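A single protein chain has been removed from this complex, and every other one stays in its place.
So that you can tell them apart, the chains are marked A and B in the order they are listed, and the count of residues begins at 1 in each.
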Amino acid sequence: MARAWITIVLVGICACTERAELTPDDTARLPATRFLSEVTGNNGYARVLYPKKFQFPQDHGSHPEYRTEWWYFTGNLEGARARHYGFELTFFRYALKADEAEGTSAWRTNQAWMAHFALTDTQGNKFFADERLSREAIGLAGNQRAPFRVWVEDWSATSEGTEFLPIHLKAGNENAKLDLTLVSSKPPIANGDRGMDRKGPGTGNASYYYSMTRLQTVGFIQVGSSKEMVSGFTWMDREWGTNTLSDDLEGWDWFSVQLSDNTELMYYRLRHRDGSTSPYSGGSIVDATGSYRPLSADAVLLTALDHWKSPNSARTYPVAWKLEVPDEDLILEIEPYLLQQELNLTVRYWEGAIRAIGTRQLQPVDGSGYLELAGY
Amino acid sequence: MNNLLSTAAQRFYFRHPWQLILAIMGIALGVAVYVGVSLANDSARRAFEWSSQLVLGRTTHQLVNAGGMLPESIYYDLLTRGVIPNAAPIIDEELRLASQPGRRFTLLGVDPLKETLFRSTIRPIPGESASPTALMLKPASVIVPESLANELKLENGSALNVIVKGRTARVRVVGTLKDIGLDPNGSSGLILADISTSQELLNLEGFISRIDLVLTPTEVENLQLLKPAGTTLLTATSGNAAFNELSRAFRINLTALSLLALMVGVFLIYATMSFSIVQRRPTIGVLRALGVQRHELLLNVLREAAVLGLIATLAGLALGHQLGQGLVELVLRTLGDLYFGSYVTAISPAISIYWKGALLGLGATLLAALAPAMTAANTIPAVAMSRAALERSAKEKSFFAALLALPTITIASMILLLGPENLIIAFVGLFFVLVTGALLTPLATVGLMKFAEPFVEKLFGISGSLAVRGVTSSLSRTGVAMAALTVAIATVIGVGIMIASFRVSLVNWLDDTLIADLYLQSDVQVEERGPFTEARLLAIQDLPSVEGLSLSRLRRLQTPDGELNLRAISPGPNGWGLSFVTGNAEEAISMLESQQGVLVSEPFAFRRAVTKGDLLNLPTPNGIQAFSILGVIRDYYTDGGSVTISLDAYRHYWEDNGLTGVGIYFATPAPNRSIQPAVQSIMGSGTRFRLLSNGTIKTRSLIIFDRTFQITEVLRILASLVAFLGILNALTSLQLERAREIATLRALGASPRQVSALGFVQTGLLGLAAGLIAIPLGIALAALLVFVINERSFGWSMDFVIQAKPILLGVALAVTAALLAGLYPAARAGRLNIIAHLREE
Partner (left out) sequence: MDIDTPPIRLLQVCKAYGKTPVIEEANFHAKRGEFVVIVGRSGSGKSTLLNLIGGLDQPDSGEVLVSGHSLATLDERNLSQLRRVHLGFVFQFFNLIPTLTVAENIRLPLALNGLSKKDSILRTKALLEELFLTDFGKRFPEELSGGEQQRVAIARALVHEPAIVLADEPTGNLDLETATNVLGLLNDACRQRGATLVMATHSHEMVGHADRVLTIRNGCLKEIEI
């Protein structure tokens, strides 16, 4: 969903502001205001104004005519003796301007890229996070359509063949690495109104948004020098747009859950500055067969159950939740596998693997997923 | 009781306001010189650290190409293969303003996306003016230092004409750079551009200068294994190790000068305090007789010293701060001339220097007061020494001081001859030599006066011998001031001789090496032939009255041990123009011609501890190559160290046909007027080069030389000023003490003018004595500076030339200082109240 803020952060990076000096408010506000200031004119970028029928594999590739775009993989994996891992691998593209840059240097480009990587080793009680930043120049970062590939430096997602799946994810650093293959999936779902996901009242306050909600995953995780074979499910979000967010937002809480009854749920709550929930919040729910329907803002009830204060940033995050979907008679209690899943990168936010336990129509149900807490 | 004692002290100063002013001025100046010089020194250090931090940031290592530029594909490979995550591409090049070509900046091409990790010090001023998007997107965009923007009234979007790689280019300002961390002016030498802009401005598409890295030890190991052939991994400091060493040497020189100032300052404080106490010796004797306890007296004197010291120290700190401002500018300019491509401006001072200055002022004042106070407090009135007794003991004291000189000179010689070859040790030895000189001064003065008396008497009659004997007998009062003056003058002479020697050596070296009549120099390092195309060279060669050409290629070479200057030469008709220090010139040159080795410069040989016959490993595009060292040559051009090789050998090993300089030799002395325009027209107008005559280069070199030593000049003047105050103090005291004698002379019919003249002759003699004694001491000092200090700090050897000028100047300075200092006391002597002083005992 709307993780557009991260791409906006690129602007912040370009401004070379030091991370230590960014207060939580700065991270939340600077991008948002900048974003708004550019809403009035779209500066030549395409905007998301109408629903769209996604064409695959073309739409897996990038849409550089829009300002921001991302490929967002999160997943819960299991190793030997049910050892649990969570991972996040994201690729963001951000256009610095709409038209291509001119110049004779190969470094001249209008596209900047950022990738985030996080690995949660639940039993090891460890959390790793790292990032890569490069421009789309001399092959340092970019997207390629056939076979599909998106990469920033040495981190990449690469299709084996002309089909999107199977696709290899490769990322990590000296301390933690992942090398995964996403094998098969339910078909992609188009979120919002036929793929156009409105996030605000303004023209163009929307994104094209599709998800692949259950990607069968196998591969290897390496923590330190020990390498382990793992398997599990990955969730992929794809989103692009221009001026996606409205100005009055403080942040958002994004939930994705893959349940044991082979259903999935995604919901994001956009928070106003006054703490209220934006009416443009929403989500999707997918049944075992792959059919799905959108969830409106008021279709989901969220109650924070517990908070965690980060020792690194002194920010307090609501990390445990009660999530109710009355229409579905679904009640879930959500808690993180690890409390410390705050990404201390260019921008700090909390995003981590979660476990869900609850009932659907009074039948017990459980599962895993990812929770993103932004703007705290 | 105590109150009464303080009152007595206060009244003393009320009655002798000059005494008070002198005491305060003396202490204040001592503190000021120390603080001022320390500030300058500290600024130099911080400017250096700051500028290297500015450019290096958190960089731990740098990957460079031995052959020159690094293909950008290497950066791509290393990053996409995951060998090194924290890497930033850099292109750095010298940039000059077209409007002020004398000002150099560093054009630093960076990838803004990478800079947060590397150089948080480089931070554009937030806001639209510093739009990084513009920096990345718009061709020729740069971010300039805020100070430059203010100076040139540059606004967002302003165009600026610059010279890079010898070409004029127009860049556009998209923002200003402000240093938030340390100092607003800290980065005035840096102009920031996107890496793409740098490539386009410099025609370097496909290449970068280096890769800056932040590496863990494991990554270092990995990279050592995986780095492409021809590249060298440098630790971020090693490239600057030579610079570090240099600035250290420069700073040690400065520190030594500040310590010298300190020494003279302490002398001065001592003289001041001890005089003010000694003058009250009778009072103190009476007080003791009245039953005042020893410790009460001491305490009182110390309290007085504390108050005086405090006031004077505060004044000194203020004065020192001002002095520092001036000196800092000089120091930085020297540093800029010597070591930095860019101009680093003022740095906010370290507060600790002021504290140290305060401690020094108060401490020295208290200590200086303590010794005479103790002597005085121990004095019992019954045995209070008469002046005559004091004067007799002055001679004894001179002998005693001279005896003390024996151990100090022994220590000095042992340190210098047997101690490790270390700069600091050398300075310690030098100070012991100075101390020896100071200790010998009183006895030498006695001897000199004895020798001079008959002549002086012949000249001035009995009042002449009166003057001469006054000098000797007053040594108990003037000894310390004399020693201070002598040391100061010796320093003036020593540094003067050193500079003169250096200058002579430089001139000789320039004569030896600048053997072409005209020089064509390319403004920048060029990989290709640059402006020196084959056709142009042939055309110049064919000019009438041109006998031949010499070709040279000067470039910086990154080696694991640091950066060096590689100079490849193809000699002209007058030979190589080399000045050998070690090695047989003919043999070495014939080997050089047959490409069998290299010559190294003296500083290089010193720094790397290599000499003739050793092997020198140099990185070439085809890997490390060992060259045998054929000899050591003198090279004052760079003190970073240079290696000379034949151009043929260079082209062979480095596969680089670039040229940076061409020397033009005239067949018969041809008038420059006709040939220069001819060369100009051959070179054309579109290229950037400098055409300089032999004479111009010499003149410019000497101008830079003189500028470099300007700071030394200032410190010499300061030292003399301190010495002058010391003498003034001593003479004032002398005049007060000898009031009765003067009164007697006046009663016997000596006119005011006669007694003034007597005082003058006496001060003149004092100054002359100090000046004469300073000559051998100064020469010794110069020898130490030339043979020990300079060699150890720069690795430069030089001819030792004792010129009359610095010596005469020194002696003249001593006499002038003494006579100036004697002006006021002598005038006072003439106006002396005769009656009052006739009757006192």
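What we mean here is this: a residue touches a chain if its C-beta (ideal position, glycine included) is under 8 Å from a C-beta of that chain, and two chains touch if they have at least 3 such contacts.
No experiment lies behind these values; they were computed from the predicted model shown.
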item: Where the missing chain makes contact, among the chains that are shown; value: B
item: Per the touch definition above, residue among B:65, B:365, B:463 or B:793 touching the missing chain; value: B:463
item: Among B:398, B:473, B:505 or B:620, the residue in touch with the chain that has been omitted; value: B:473
item: Contacts of chain B with the absent chain, listed as residue ranges; value: 386-389, 391-392, 461-463, 465-466, 469-470, 472-473, 740-741, 743-754, 834-835, 838-841
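Rule of thumb we're sticking to: only the chains that are shown with their structure count from here on.
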item: Chain centre separation (chain A, chain B; CA means) in Å; value: 60
item: Residue numbers on chain B that touch chain A, as the complex places them; value: 72-73, 75-76, 79-82, 85, 111-116, 120, 122-124, 126, 130, 132-133, 136-137, 139, 194-197, 199-200, 205-206, 216, 218-219
item: Residues of chain A touching chain B in the complex; value: 10-11, 13-19, 96-97, 101-110, 112, 130, 132-135, 137-140, 151, 153-154, 173-174, 346
